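Excluded from the complex is one protein chain; the other protein chains are retained at their positions.
In order of appearance the chains are A, B and C, and numbering begins at 1 in each one.
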Amino acid sequence: MDNSIKTSKKFPIPKTMKAWVLGNPNEIKLSQKDVLLPSKSEVLIRIDAVAICATDLDVISHGPPAMIKGGSPFNKNFTPGHEYMGTIVALGPSVDEFEIGDRVTVEIHAGCGQCKRCRMGMYTSCHNYGLNYGNKDKGHRANGFTSDGGFKQYAINHVNTLIKVPDDMTDEEATLVVTAGTTMYGLTELGGLVSGESVVVIGPGPIGLLGVAIAKSLGASPVILVGTRNNRLEIGKKLGADFVLNVNEENNIINSVKSLVGEIGVDYVIECAGTEQALNEAILMCNRGAKICLAAFPHKKIKVNIPHLVINNIYMYGIRGEGKSATHRAMAFMKEKRFDAKLIHTHTFKLNDLPKALKYARERIDGSIKIVIKPWE
Amino acid sequence: MDNSIKTSKKFPIPKTMKAWVLGNPNEIKLSQKDVLLPSKSEVLIRIDAVAICATDLDVISHGPPAMIKGGSPFNKNFTPGHEYMGTIVALGPSVDEFEIGDRVTVEIHAGCGQCKRCRMGMYTSCHNYGLNYGNKDKGHRANGFTSDGGFKQYAINHVNTLIKVPDDMTDEEATLVVTAGTTMYGLTELGGLVSGESVVVIGPGPIGLLGVAIAKSLGASPVILVGTRNNRLEIGKKLGADFVLNVNEENNIINSVKSLVGEIGVDYVIECAGTEQALNEAILMCNRGAKICLAAFPHKKIKVNIPHLVINNIYMYGIRGEGKSATHRAMAFMKEKRFDAKLIHTHTFKLNDLPKALKYARERIDGSIKIVIKPWE
Amino acid sequence: MDNSIKTSKKFPIPKTMKAWVLGNPNEIKLSQKDVLLPSKSEVLIRIDAVAICATDLDVISHGPPAMIKGGSPFNKNFTPGHEYMGTIVALGPSVDEFEIGDRVTVEIHAGCGQCKRCRMGMYTSCHNYGLNYGNKDKGHRANGFTSDGGFKQYAINHVNTLIKVPDDMTDEEATLVVTAGTTMYGLTELGGLVSGESVVVIGPGPIGLLGVAIAKSLGASPVILVGTRNNRLEIGKKLGADFVLNVNEENNIINSVKSLVGEIGVDYVIECAGTEQALNEAILMCNRGAKICLAAFPHKKIKVNIPHLVINNIYMYGIRGEGKSATHRAMAFMKEKRFDAKLIHTHTFKLNDLPKALKYARERIDGSIKIVIKPWE
Partner (left out) sequence: MDNSIKTSKKFPIPKTMKAWVLGNPNEIKLSQKDVLLPSKSEVLIRIDAVAICATDLDVISHGPPAMIKGGSPFNKNFTPGHEYMGTIVALGPSVDEFEIGDRVTVEIHAGCGQCKRCRMGMYTSCHNYGLNYGNKDKGHRANGFTSDGGFKQYAINHVNTLIKVPDDMTDEEATLVVTAGTTMYGLTELGGLVSGESVVVIGPGPIGLLGVAIAKSLGASPVILVGTRNNRLEIGKKLGADFVLNVNEENNIINSVKSLVGEIGVDYVIECAGTEQALNEAILMCNRGAKICLAAFPHKKIKVNIPHLVINNIYMYGIRGEGKSATHRAMAFMKEKRFDAKLIHTHTFKLNDLPKALKYARERIDGSIKIVIKPWE
């Protein structure tokens, strides 16, 4: 076996890089880290853009979930950030699917490849999730969660996590592919065949808005977006929503949905709000045999209308991440310009300004939806 | 088209029959009804045995759900009862799948055959559910729920609801096929391939006990039954449970399950208890990517651990009835004597004694599990 | 039950209509037929447009297949034609899904709704196929094949066969929905998730050309069309083919495909040529685990490379018609103008000119692809 790593003079690799690390809760510090080299089936990526996800804010406040189990997750030199893209600058041994210079965007999860879930393509539900600390490395990686993330200048990724970026797609748009991949995974698990089916998306955050776009691309009709802020609902229309409903302006959101899809109710709901009210409304607007994708969740137990769910044979799917190669399917539509994901990109910051960018994201300053960091500007 | 109805001298059909009808809430009255003749694609069945289901008790207390929508469901000459079997005594026009004299057991639901769910085989989620009152008959029937049921001597059934009973199966056992069909439908919808997978069944009522038997027949391993009554858990063992756990005797049922299936958790849970505690325990004993079949439900909203469900990519299926021809698959195993469903049959009563039988069922007198009525004894 | 039929003064229904009937082989005669009224779950359609399919030519030469079994299919007053659309002018009892005046296009098959295939949504594989002659009417209809077809002015259709036509879609385009539905059904059966997957379509007839459009709409990439006539390949490009290959201009079509999709081979092939050469080329251009949709077929046994198929774990699907509600999914894309199906519509004739139209279709006169008859012009 050839164990050599391939690099190129065109992309010289520095010894160290800028990297933000998690200090105490809600504290991030700009630091220096060594640039490591890729192992078998891995590549080294120069990060050209990284988007901020609401989950990053959670990780910075509470620590990465898997690390919490192993004691305090703070002050461990951990770099958050998981929605990144960049340019391949080194190939580990055996990699020939990609070349140096390829632009790629990443899926978060590299599964262990050995557990029953990975063997089904459900690598975001890897049974060795987080088991990459200490001396039992099962190969699972969720960069930004269980392994070092993307608020830095270089990252190592397994080839399984890479999606090629076409030349005419900007760095900023490429960071959004994994967001679109989440609802694509959800709709895959719900059955995948939504053309001509009615779909309600609740919650016009980034996942909900691109959920509208993905559902529409797959042929869903009508696609109805439910939210509270009219500016976001307007973006939803541009991304493919046939109808938008502002819950604050409707007497009864369930009746409003039924007036659009028929008294029998809707076929699919993609629930991206994560509240007790939203989930129960989702259940009540469903028709018999309908399916609900839970792409968001509350932080504690909530009261759920289980009787209505069972009596009406409704299925509910807790969707975590973007498995079953769904991100590749999302890219297939974005490559064809079926929708303009850039509509949800509102702000760009330099790497040094990450704290300010996080503040914009947390407080939704200036109507921010998706904020992108450019580590090399 | 030949519109003639076939009958046989061997099975003379009387003009009238004994039939129990629902009076006021919790009141049933023995009455007489006309024996009707079958239309196209229907047969007339002489009911030889009918089992009592917990849902029958609900119907007798609250009225059949679909009728409730149309005003008071009481004193409408409605006959409850849905788990029946018998002998075909008349064939409606076009029926040649069956012959007079055939012993058959029935599925509850005949779908309309026209809505999107029926066209997918999900006829228990028919979008014309209950639409057989008044002048818009869409063809849906759920005998004992939306149309006349089986606590009487004859019934008319659509051929789609019939399953042939082998000669060596008793009438009493044949009434249990639809109960077994419910978990078969559930496991079908959860993916169907459970051989070698771990399955926990919570709640050793009739559906849970036959759920153990069906899971084991399909090759699930281990099958773990969780309940509170040791006599029922013992029956569960005979029906195929590899392990039984009495929640009252375990410190922590989740840990007890994990000690049997591994720390990662179980692959499938069939939840037949319908309580807040049971559902949340089901969620916590699941592994990442696991699936929960909800075959029972509480009567009001309950607090549910949605965060754990979503973070662990767990899917939850509200299962209503026995669609996708699952009852035929259940019968395939029962015909082969893979398990002895008769173990859950505890009592037999005559038709005239239905009130007493219902009391036994409601109060679980004398350890009753499944009670069967024999209309001709 | 209300058995009344609804009609409207706006659409008066004549007693008789013009209808072409099959005489001797290859002979059709213009005749008069009674206009019948719809039964339960049926509607009467005024046929506004009917397209000619290659299968119609077969039926006119050899007789409708199901009738052949019952003796000579000729001179039986049978009207061929199955790709029609029109306006609903009468509603049978119980129909409320549609209104008089609705424009609809039709699926060919109404299944019996009782056999195991119909209960799975596979109504084009109905086990009572053709059993609507004589006194055993099981309800199956395939208008133009087993029951009276559409080369006439009115037709009766079961509601299950109807798809609403949007106002801005022309009659001519609406006749093409069922053609698009065939490949949609094929891709549904092959798994349905083709976004980002490579697809080769062999044979740019109407099914192949709309197969390109459907595959592209579902996100397939690249879509490669293989044929022999450059004018049709050019239409394929407009319908979404990323690449077109003229087999007469390529040294080795398998190598040409591999140069576009990679040495490993293609993910899906939709085979619409129906020749021995095309099928074996399809097999050889597949990658391991690929799938082939057979949407055409030769008239006799052919030599097939079964060893290559098995060794490479290739699956091959004989696709007949347009089951599993696929036509609705095709319409969902056509309604959204994802592709311009009208590109394959080349000629229009009056009903009286049907013989000439058939000649154009058979001899491909004047570059004809899809020829439409307008019964009321």
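Going forward, a contact is a pair of C-beta atoms (placed from the backbone, for glycine too) under 8 Å apart; a residue touches a chain by one contact, two chains touch by 3 or more.
Predicted, not measured: the structure shown is a model, and the values here were computed from it.
Q: Determine which one of C:M67, C:I100 or C:M122 touches the chain that has been left out.
A: Of the listed residues, the one touching the omitted chain is C:M122.
Q: Out of C:M67, C:A142 or C:L294, which is the one that touches the chain we can't see?
A: That would be C:L294, which touches the missing chain.
Q: Touching the left-out chain: which of B:F78, B:Y123, B:F243 or B:F333?
A: Of all options in B:F78, B:Y123, B:F243 or B:F333, contact with the hidden chain holds for B:F333.
Q: With respect to the chain omitted from the figure, which of A:T7, A:Q114, A:N246 or A:S368 is a touching residue?
A: Here the residue in touch with the unshown chain is A:Q114.
Q: Residue by residue, what part of chain B touches the chain that was omitted?
A: Within chain B, the residues that touch the unshown chain are 184, 188, 192-193, 195-196, 217-221, 328-329, 331-333, 335-336, 338.
Q: Tell me, which residues in chain C touch the chain that this view leaves out?
A: 65, 116-117, 120, 122, 124-127, 129, 189, 264, 267, 279-280, 287-289, 294, 296-307, 309-321, 323
Q: Tell me where the left-out chain touches chain A, residue by residue.
A: Those residues of chain A that touch the unshown chain are 1-2, 41, 94, 96-97, 113-114, 116, 119-121, 123, 135-139, 159-160, 324-325.
Going forward, only the chains that are shown with their structure count from here on.
Q: Could you classify the chain A-chain B contact as same or different, where same means more than half of all interface residue numbers appear on both copies?
A: Both copies, chain A as well as chain B, present the same residues to each other, with over half of the numbers appearing on both sides.
Q: For chain A versus chain B, what separation do you get between their C-alpha means, in angstrom?
A: Centre-to-centre distance between chain A and chain B: 41 Å.
Q: Where in chain A do residues touch two or more of the other chains?
A: If we look for residues of chain A contacting two or more partner chains, we find none.
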